[in-house]
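Note that one protein chain is taken out, while the other chains of the complex remain in position.
Labels run A, B and C following the written order; every chain starts at residue 1.
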Amino acid sequence: MISYAECSARERLAQLLDADSFKEWVPPVERVTSPHLTQLSVPCAFDDGVVIGRATLADRTVFVAAQEGAFMGGGVGEVHGAKLVGLLRRAQRDRPAAVLLLAESGGVRLHEANAGLIAVSEVMRAVLDVRSAGIPVIVLIGGSNGCFGGMGIVARCADHIVMSDVGRLAMSGPEVIEASHGVEEFDSRDRALVWRTTGGKHRWLTGDCDALVEDDVAAFREAAIAALDKAQPLTLDALEKEHDLLAQRLHIPPAEDAGGDDATFLWRALGVADAQAVPDLAVDAIRALRNQ
Amino acid sequence: MQWNSLVTQLFGPYHGMRAAGDFLQGEVMFDGEPITVIGTTHHAPIGVELALAQARVVLDTITRHAGRPILLLIDTQGQQLRRRDELLGINRAMAHLGAAIDLARRRGHRVIGLVYDQALSGGFITSGLIADACYALPEAEIRVMRIPAMARVTKLPEDKLRLLSQSNPVFAPGVQNYVSMGGVRSVWQGDLKGALRDALASAPSQDLRAQDGAQRGGRRLAADVIERVLSAD
Amino acid sequence: MSDVPAGLETLDFSFSGGRPAGTFAPVLVGVVGSGNLEVMLEPAVGRDCIVRVETSARGFGSIWRAVMNDFHGRHPLAGVRVSINDMGATPAVVSLRLDQAVAEIKGGRT
Partner (left out) sequence: MNPMSWNLKAADRAARLVRAAEALGSRLTGKRVGTDAVGKLLEAVLSPGDRVCLEGNNQKQADFLAQALVTLDPQRVHGLHMVQSVLALPEHLDIFENGVAARLDLSFSGPQGARLAKLVSGGRIEIGAIHTYLELFSRYFVDLTPKVALVAAQAADAQGNLYTGPNTEDTPAIVEATAFSGGIVIAQVNEWVDGKTATLPRVDIPADWVHFVVKAPKPNVIEPLFTRDPAQISEIQILMAMMAIKGIYAEYGVQRLNHGIGFDTAAIELLLPTYGESLGLKGKIGRHWALNPHPALIPAIEAGWVESVHSFGSELGMEDYIRARSDVFFTGSDGSLRSNRAFCQAAGHYACDMFIGSTLQIDLDGNSSTATLDRIAGFGGAPNMGADARGRRHASPAWLKAGREARAGRGGAAGTPRGQKLVVQMVETFREHMQPAFVERLDAWTLQERAGMELPPIMIYGEDVSHILTEEGVANLLLCRSDAEREQAIRGVAGYTAVGLARDRRMVENLRDRGVIRRPEDLGIDPRQATRNLLAARSMRDLVRASGGLYQPPKRFRNW
């Protein structure tokens, strides 16, 4: 078993895709790096923190992108974002079986914030374009930096999300919320609370992700293959259903935070009898809870 | 500018727009045609509830009024920074709002964004930045971070950042910077009605922001990188 | 890193007298993260091993020189371009990444 969380972006691609099938676009030797980081005297990465290209997965052609969480937290800058947009536009043109996005990102790269913000919105539009063209976009989340900020929104624009239980998917990082509203609002050092609020198990129980897997590259590969033909068209009907689900969920926890554990409250409302036990349960046991 | 004087300028004194808390909504007449207007005010933080309220109106417009244009009036301090919202999946709610707007565009609704006061990061991505085109008033403020916060993140002196930002718009807040990067299509000055009329007529339905950024010199690389990916072996 | 003054330092080294590495597919190992670095090896024209380091930790030029000297001692390569982006890696980590990169070239050739 190879830990997905521990792998670098390139190691993930090497393990996840069919052996030796990956062809990188705009590879490191082209040195398309961020001029903004250089202006700020911050070291560049030769791939600007994202690896993109074409490969096969179970003998089907897929386009892939993998963000490197260790470089600037996977933050999206101008070049990084444009590589993602280019990949998605190319998918629209060339129609692979699917686009795989191995997301690990804190969102907008703050060093080039304005360009990053626009880039994330371009990525989001491009994802929706690919999706509406009937090509499934599959997002994999299992890196130790999680998938936050604008990339957290982008992920939810995709057809299919695969998460491990150590993966996190959310909008604002706990440190940001703590800095803004105090430690009583969100104690970012309480990792168990952070994972109850943003972690893979929570996202699985709420249906915010479509597959929950072990922190194992092989499990991610299997789940990605299983998702290949699962395009989910964004129709008006689908959006109405999504709206109902979110609107109902909004009223489950008490409106004002009573300081209790909102996550277990929510899980109980979703039909998990022993919600307290969830954090200690194994992944397959958690998977079974949603099928009930 | 106050939202009320803005819509009065655009749609006359009997515009019919209502505010419920920080949420703005209305069906207005413009050049004899109805437009759906959705917005926020008081620098509203966008949480799950406000994202859903906006999505509801977009979906209703698609259902009931095929092809009717939608105007998004933007004034937000960004996403709601609360644990409860994270728990409830604020990113999912925002994606839902974005997807609803995107569907409206695909179904032939013109969607125009207008930053009339303040637009910050998370609250902006799934509104103005996902419209057909986003515009701004000259006195509006658009940013992710102010220079002092930026200085803390980069550990660089504020003076150096200010200097750098004079020649590179990615570092500093400001409407003009967003225009030169292509994120904002143009600034509406003077005749606001004329500007809206022009936007409804000419806003592109394709995402041209990277090209605009290259042509305007504010985002020199994005379009080129996209092209490189498209033409790679 | 808070006590380290911000700013990049660029260091160039060149070593002669190595054995030609021949042609090989470029390799990249490591990532540019805190205390880490990326090392890229590419074939280059000429008979030197040329090295360029971009590092966020200023003022360690003599240590870099010593590390690269020893690297050249272990792996006397010619016709190779070594490119490094560094975010404060210790010499031990730098040497390890260099050795990993060389091993990848050799692995790729067999």
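The rule is short, and it goes like this: a contact is a pair of C-beta atoms (placed from the backbone, for glycine too) under 8 Å apart; a residue touches a chain by one contact, two chains touch by 3 or more.
Values in this document were obtained by computation on a predicted structure and should not be read as measured data.
The chain we do not see here touches A, C in the full complex.
Annotation: of A:Arg95, A:Arg189 or A:Lys230, A:Arg189 touches the absent chain (contact as defined above). Considering A:Val166, A:Cys209 or A:Ala231, the position touching the chain not shown turns out to be A:Val166 (whole complex). Residue A:Lys201 is the one among A:Arg89, A:Lys201, A:Arg221 or A:His243 that touches the chain missing from this view. Looking at chain A, the residues touching the absent chain are 2-3, 5-6, 144, 165-166, 189-195, 199-201, 215, 279-280.
Against the chain not displayed here, chain C makes contact via residues 1, 3-4, 35, 57, 60, 62-63, 66-67, 88, 90-93, 95-96, 99-100, 103.
By our rule, only the chains that are shown with their structure count from here on.
Chain A and chain B have Cα centroids lying 24 Å from one another. Chain C has its Cα centroid 33 Å from the Cα centroid of chain A. Residue positions 40-42 of chain A each touch two or more of the other chains.
In chain B, 154, 156 are the positions where the chain touches two or more neighbouring chains simultaneously.
By the touch rule above, chain B contacts chain A in their complex via residues 48-49, 52, 55-56, 59, 62-63, 79, 81-96, 98-100, 102-103, 106, 121-122, 124-126, 129-130, 142-145, 150, 153-154, 156, 164, 168-173, 177-178, 181-183, 207, 209-210, 213, 219, 221-230, 232-233. On the chain A side of its complex with chain B, the touching residues are 23, 25-26, 30, 32, 35-36, 39-42, 52, 78-79, 81-83, 85-87, 89-90, 93, 108, 110-122, 124-126, 128, 132, 149-150, 152-157, 169-172, 174, 176-177, 180-181, 185-186, 197-198, 202-203, 206, 208, 234-236, 239-240, 242-243, 246-247, 249-250, 253, 257, 262-263, 266.
Across the complex, chain C is touched by residues 8-10, 27-29, 38, 40-47, 49, 68, 70-71 of chain A.
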